[in-house]
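The excerpt is restricted to a subset of chains, each kept in its original location.
For clarity, chains are labelled A, B and C in written order, and residue numbers in each chain start from 1.
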Amino acid sequence: MAKLQNGQSLVEDVLTIRVKNLTSYRNDYPVFSGVSFHLKPSDHLFIRGSNGSGKTTLLKTLLSLSSKFEGTLQIPLHETAYLGHLNGLKPELSVWENHKFWLELNNKPFSDRLLVHFKVDGLADTPIRLLSEGQKRKIALAGALGTDKRIWLLDEPFNALDTEGQILLSELVQAHCENSGIVVLTSHLEPITQPTQSISLDDYQ
Amino acid sequence: MAFSFWKFANPHHFGKLVAAITPILWVLSGFFILSGLGWGFIFTPDDYLQGSTVKIIFVHVPSALIAINCWLVMLVSSLIWMVRRHRISILVAKAAAPVGLSFTLVALVTGGLWGQPMWGTFWAWDPRLTSFLILFLHYITYQLIWIYISDKESAANISALVCLIGSVFALLSRYAINFWNQGLHQGATLSLDQDTNIHNVFYYPLILCILGFVLLFVTLVLVRTKTEIIHNQIKLNEKLGRKSNS
Amino acid sequence: MLTIISRDLKANLRLSSGMWLPMAMFLTIVVLLPIGVGPDIDLHTRIAPAILWIGVVFSLFLYLDRIFSPDLEDGSLERIAVSDLPMEKYVWAKVIVLWISSGLLLTVLAPFFGLLLNLPLTVGLVCSISILVGSPALAAIGCLGGGIGTFNRHGNLLQTIIVLPLSIPILIFGTKSVIAYSNGDAYLPWLLQLSGISLATIAIFPFLISYTLKTALKE
């Protein structure tokens, strides 16, 4: 594997996420520093940390969506699916149209497998703006995870989900890991999945 | 070099160099400008066509020249930033912009003032004038980007982009007359075979003025770049200080 | 890319923001100008090309805030940045959507509005053609403005000051071509130059715009 320069990220074909001594900056001000981890297929990293400790920043740095960082960082971006705090759904379009959009964007044929899994397939023709918060979250998750990427980065995916939804999602996560995928997720809840690694960003301030 | 160039670039040599040569530059540019303007204003005859207004040339032409070349300097340093991410380079562009802006304004105003007696109007939508005006607006945009985009890295990136776009108009203000000749404005007056263009009496003082203006420009940019660097360093220290306190 | 175009057009149509305001603008002009200027047909003919072109830019201005901001605010943009679609293609799609709902719309409407302003049909058609070849550049410029507008603080000021100077040359070329035609001068050179500018702009700008968006996402 190529030696990486500080502050450079490299897209590689090996399914592994390697983060060494990572420091992320927002406005020239370090949010966290010295984070390291190494994820191989079937690994599941659980990130915890108080509000503002940098969970979102960490995920965005992994995705090259954050401006400044130091340390080395290696992740196959084209294998990565992401869902952040925001759902990215157009309120005027129907569930079906939104779902189709996100799948097509990732060159996937339409499939309502995950809509069915989250039990929201009955809402297919409803415009998003009429849905409840949790329903929206489920649809966003279905769109993001339905792309069949092998790495999942999920930022507080359990927010707004009901108990059943949380269980359904954790089933998906477990299945994905068993299927030699990689899952990174952040949450304020006690993990209901079975993470193989876990870090708390409060330790890296 | 580390990624966080804002923090680590070493501006030491640069600072020393600037400190050493600025006094000389100040003196030289002052000398050339004063002698050029003095010669031009006092010892040249009034033009038989244009009367004494012709003397505006000694201010108008050098400042228009610098207005355009300053943008090209900014273009080069912005490109270096975009490709090599060299920190001082973007600071040079940032430091040069207000200087260029001022010269552009001077060129616009003197041009307009000259246009009134020459063409009977302050302004016309002639290709060179239009592109020069657009260049002027780009100078303002460039300035505003640095002021209003608070994240320095983003500001650097976007300002470089604006610089790229604006260069089209910088080049047009120089060469537009070659494609579209329906304009009012003068063609090239200062080509190498001087006799065909402009009378010697105007030529020499004009050259002096141009030299002086160029030196003034260089001096100002160097000094401002140095200030920028120091400014950056102070802010950074403040931030790091705050972090270690909390 | 087609996916984005169709989603955006759908969302635009669904919101109907698309067509109506620009059309309302033109109606306002068409109603008000005769009142202001009186029924002087020759006069109308002289003003109409400029008015039509002004309308194109204004309908662009109406959209500036809705090109990228909604996608940035609802989280679509970061999901798109992570998706398999290259940012350039996304931008391309946006330019096309913007062009359809401003340039193409007005290309079609120009002759009709021209008639309402007593513009001879042929002049209206030349106007229409000049809008057709000139508006792609305006759409690209508008998208650049929209991208820069996403820098939150003062984004709108920046966007205005980016869009205005860049669109002036296109407006001038567009108007001049129509005026040249109605004066019986050579108008083709104008149109050709205009299409040249358009081609160059839509070839180069998407890269600049996606560069802007990537920077905006990182802010």
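Methods note: contacts are C-beta pairs under 8 Å (C-beta built on N, C-alpha and C of every residue); 3 or more make two chains touch, one makes a residue touch a chain.
These numbers were taken from a predicted model, which means no experiment stands behind them.
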*What are the per-chain copy numbers for the complete complex, stated as a formula using the labels displayed?*
A x2, B x1, C x2
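By definition in this document, only the chains that are shown with their structure count from here on.
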*What chain lies closest to the overall centre, CA atoms only?*
C
*Among the chains, which is located farthest from chain C on the basis of C-alpha centroids?*
A
*Distance-wise, how many Å sit between the C-alpha centres of chain A and chain B, to the nearest whole number?*
48
*Let me have the rounded angstrom distance from the C-alpha centre of chain A over to the C-alpha centre of chain C, please.*
37
*Centroid spacing, where centroids are CA-atom means, of chain B and chain C in whole angstrom*: 32
_For chain C, give me the residues that contact two or more of the other chains._
218-219
_Junction residues of chain B - those touching two or more other chains_ = 150-151, 153-154
*asked:* For a test of understanding, state which residues of chain C touch chain B in their complex under the given definition.
replied: 148, 151, 153-154, 157-158, 161-162, 164-166, 168-169, 172, 208, 211-212, 215-216, 218-219
*For chain B, which residues are in contact with chain C within the complex?*
125, 130-131, 133-134, 137-138, 140-141, 144-145, 148-151, 153-154, 157-158, 161-162, 164-165, 169
*chain A contact footprint on chain B (complex, rising order)*: 2-4, 6-7, 150-154, 236, 239, 243
